[in-house]
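Sharing a structure with you now.
The complex appears here minus one protein chain, its other protein chains still in place.
Here is chain A:
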């Protein structure tokens, strides 16, 4: 109902957003239509298909790779990401588990210690909390604790962040949680190429990798480049991508929010307000701060956008690292974090929508930041 949640969502913005943008349905529709990213003749793939092909290709390439989780086999996965894999690889490589996250996560970790390459699916990341000890204390640390003698080549994956209308216990972002843990790598794909390239990289990586997918993106189609269709396509973990070049302000984002940032950038360029540079983080850890620093030195302004909570979030970390870098001297305005509202995710659809960043709020924050000048 209220726009006030946006207040919570936009840290360090002194006044609440104007009702103005809200009341422009045409604008909202135009932005929505953009979402299918139609390319003329190229191949399109949904994020779900991209993840599915990444799994299939890596399972074909290496028989040590196997998939395990609740409902991943016969049922084709709760969100159908593993569709067809049981038929293709059989029950020794696509394993339906009892409802025991700590059990199958522990089993996956143990099998990785013993040389296999498990892909451990959580029905959603919310349920991984039953097994977080295995991820944080075992998967992430055993290589170190064993003096480098034991590897843990494992991929943890599943949908992360708010879904739609499923209440607070099913709707939260874990990027900051896992992103804080030495020993883990954490990736957060936005589009289909990200999804395929990052998941394949995760499976091939000799370290434990957390792959934070987004349920609301599974059904969204994106063009796939020729290169991305190849079996060899991987995206380097730890490298961000400049999705859109700009000169006036930098937006750093990850996962679904990248789409909103892109739409806001397009909108403002059309309006002639600014040329916005959009960085898709892709990796949360390692964090590609160099790409952000380079961009900030060019644009002199920075906004971070994410679906997670503000306190100790990904945006907070970026702010801190920018403060500590040479980019600080290049800033013409304070960095602003646009985040999820600082409340348990509302169940009510209208409140839920308001609790997370969208194109309008990003556009508004961009304008506000452009109008600011340090010392002025």
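Definition applied: contacts are C-beta pairs under 8 Å (C-beta built on N, C-alpha and C of every residue); 3 or more make two chains touch, one makes a residue touch a chain; residues count from 1.
The criterion applied here is as follows: contacts and distances are computed from a predicted model.
J.: Given that one chain of this complex has been left out, which of "2-oxoisovalerate dehydrogenase subunit alpha", "KLLA0E24773p", "DNA primase" or "RBR-type E3 ubiquitin transferase" is its protein name according to UniProt?
T.: For the chain not displayed, UniProt's protein name is "2-oxoisovalerate dehydrogenase subunit alpha".
J.: Just name the one of A:61, A:107, A:136 or A:166 that touches the chain not displayed here.
T.: A:166
J.: Which of these, A:101, A:121 or A:213, touches the one chain of the complex that we don't see?
T.: Within the whole complex, the residue contacting the unshown chain is A:101.
J.: Just to verify: which one of A:61, A:107 or A:129 makes contact with the chain not shown?
T.: Here the residue in touch with the unshown chain is A:129.
J.: Can you list, in ascending order, the chain A residues touching the missing chain?
T.: 1-5, 7-8, 15-16, 19, 22-23, 70-71, 74-75, 78, 96, 98-103, 126-127, 129-130, 165-170, 342-344, 346-349, 351
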